[in-house]
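Taking it in order: structure first as structure tokens, then the write-up.
A single protein chain has been removed from this complex, and every other one stays in its place.
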């Protein structure tokens, strides 16, 4: 069965697995204090042009969001996010479990608008009864967003300025960051993110690692005793080497960026194929997630040959679906998918003619 | 200064204070195990036509909502509420503090619509990835709502049916319940609420008590060891007699209903006065909270003579404001308010002519 | 039935109830922003010789402990307390519910020893793996303790010095503070507590109020946005006047101290009566709680005539019991208790002779 379901269907880039074998019997200290974690940190600092950034390694995305957000918020504060944000919808309430509200802003193709953010903050502070409300304590964005879209450098700058004018940090969820950075349609770079954000993470799981997310605090807005907070959240890996070595590998010879660019190239082939076949896009995504609006009977036929995600029901007859490419997608698989589409479209045509 | 700011500006009905004095030196057991709590329970059971309802006394509204909702939800569940619901906006995140998400539905003059509730529940269960989301575990409504509006018996029945079809409890916040029950425009009664809801509370604080809310589980959907849960939430009053005696007094000779009716009558005078003066209502409220849209300069003038609530900014020049009557509102105060209004309106007229 | 069960069996001092009646129809702002709260704060500041202390009013003791401790601790910190401390044993886990561990020290008649505190702190910081442990973030003591005992001024000074050397606050639970201050055997005063502690509360519930505890931060170690934290914990009373007016009354003309002294005098009569009858004290308590070791059959006989607390089973035949006096104890009740004791002791003698 062909799969375009997500970007974590395969294992890890082979370099990672080979180095795991090569270093396997080295006796290393635990809990991310080993030399591979140190080496990875140095490479990440360099890639971010943040030579003294504080860096921590966690295992997964939801875990990282919950630990960072809980760590950075005061108890009376909540985190602002788009209504479609991962923390708003797809983390089983992990943020609320830490005691904090997710305060939602309207989403615009997955993004928040700076103007609406500013209005939200101003309204809060002007409200006579704001002491009885959840204080907005942080802004969460993801890049790419849940819908594969990207902020521009100007948008980031604007959001960052508003956050800092209100003395709250800006946090960027980079679960798929590589795929955002390698999109041809972006002017956002890692150093620029490090400049505008107070915390962000570079996702490993979805970009070629077995697991692992690198949390970066470029300007020492690191929660005090953050290692203990990580432990308290059950997020401190005993064999931290597994994380350090993976990020060290991914940030050697720009592997992370090469893998990401490959996924983007595959996504562009996908997009071209969809366009050529006159399929309806739900929105224009410049990254590795592509959203189509398909008829339910077509979905049923496709599902026999290829897996993809049913994103959201649009109306009685149509559903928004998602096709995802990754660092591991083969060009031949794109061709196979197109063949399947052609067959199914042919069947459709015959059925309705 | 005249005040129409809220329904908790005065102390308590005198019967309550007198009985506090009369019973003061009786030595009673603590933690709501005293005979006055028992007597109050019996009267509440009768008023609700729920002879074997489980009843608990807590001190305040936010506390009650947090304790009941946290007690009734499974850890992976959240509570559904209107986007304007008290638990959604005005409780400083007390629900999230207990680890649960407030899942919001659109509000319609403060109410939720049964059809939208049903769609929300259906969509959740149909979502392929619902195991990664917060489970809807309960429905919260308030009656009257934050905007003073009321559900009809049919609407309550409909919402109740949907909840029970999805095996989740319906919880009604009755902080101002008396004012809802005594509105001339309602077909909802206490027994009917006890029939449709799995838990609700009858508010004392806003209806003539010093403090106190009576939580009622009409059909034994009481969280196990709820007294300990109340204690754990810091909500168990040592001198429980203070709560028992107040509810016993309020539910003797229908005092609760008489007090509530008085507030409604005062609200109707208020409404008539506003209408007569051609003021713009934000919505049509049948209870003791009345919402107007006023110009900001008029608000400024009024504020010199009377206190009321700035509810929400509407546009650059207008604000939604709230005037509230209560069990303690004097008819003479309504007249004073109307005089003030007349003067201010006269000034306005002259200013702009 | 005669009762020596606790110090919250009666209502409130009559001055309080009378003033509730006198001020009943004043229209006051809510949430402890009213003038009575302001007046009470001024009186408390004076009594504590802390003219600019921050003061907040909460409803009950467990609630106060949970809110203050959670407010003052960092997420990775726990609170140190005696193994018999109220927060360790009798609050249904309210502290843990807020996410913090209670770290216990051995108790010595209810008190902690400064030397053991210092050793505990030193051991923690010397432990190679302390980053994997709960950080000691605060010291909790109660005065009087759970067992009615008192710290000396020197002991308090010593504990305070250790706390401050380790940069952690000292918090004193004064649920029964008046009874400690009015004991003849103490050199501890309110100003001295304000000098040594970073936070403490003066208990109203057990010293003549219907409810209410006054939290005092003498040196501005107040958690940021503490009012919102109180609200979030469900501990913000709408009719704050009820708390303000009670503390204003208690701290007018030294009523609080007079009430407390009375309870102590009654406790001394009790103690003399117990001594005279050769009953066995569990420990020597200088305050209003007296602990005896009684045989189980004697307890059974006594229970027919008087209520008191079964504190803890000592062995197969004996139980530690507690008799409590209060601001409301009548001298005639002490005499009645002694008569009952004489009868029961006479019966015992006959039974075993």
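When the chains are written out, they are named A, B and C in that same order, and each has its own residue count from 1.
In this text, a residue touches a chain if its C-beta (ideal position, glycine included) is under 8 Å from a C-beta of that chain, and two chains touch if they have at least 3 such contacts.
No experiment lies behind these values; they were computed from the predicted model shown.
Here the chain not displayed is in touch, across the complete complex, with A, B, C. When you scan B:7, B:34 or B:70 for touch with the missing chain, the hit is B:70.
The hidden chain makes contact, of the residues A:147, A:215 or A:236, with A:236. Considering the whole complex, the residue from B:52, B:131 or B:315 that touches the absent chain is B:131. Residue A:67 is the one among A:67, A:104, A:222 or A:287 that touches the chain missing from this view. Contact with the chain that does not appear here is found for just one residue of A:40, A:79 or A:92, A:92. Checked against the hidden chain, the listed residues B:224, B:316 or B:349 yield one contact partner: B:224. In the full complex, the hidden chain is touched by chain B at residues 31, 70-71, 74-76, 99, 131-132, 135, 224-225, 227-229, 231-232. Although one chain is not displayed, its contacts with chain C can still be listed: residues 75-76, 78, 89-93, 96-102, 123, 126, 128-129, 131-134, 309-310, 313.
For chain A, the residues touching the chain absent from view are 1, 3, 5-6, 8-12, 14, 17-18, 20-21, 23-30, 59-64, 66-67, 91-94, 97, 205-206, 210-211, 228-229, 231-239, 241-242, 328.
Here is the rule we use: only the chains that are shown with their structure count from here on.
Think of the whole protein's Cα atoms as having one middle point; the chain whose own Cα middle lies nearest to it is B. One simple way to say how far apart two chains are is to compare their mean CA positions; for chain A and chain B this gives 41 Å. Averaging C-alpha coordinates per chain places the centre of chain B 34 Å away from that of chain C.
If each chain is reduced to the centroid of its CA atoms, chain A and chain C end up 51 Å from each other. Residue positions 228-229, 231-232 of chain C are each in touch with at least two other chains.
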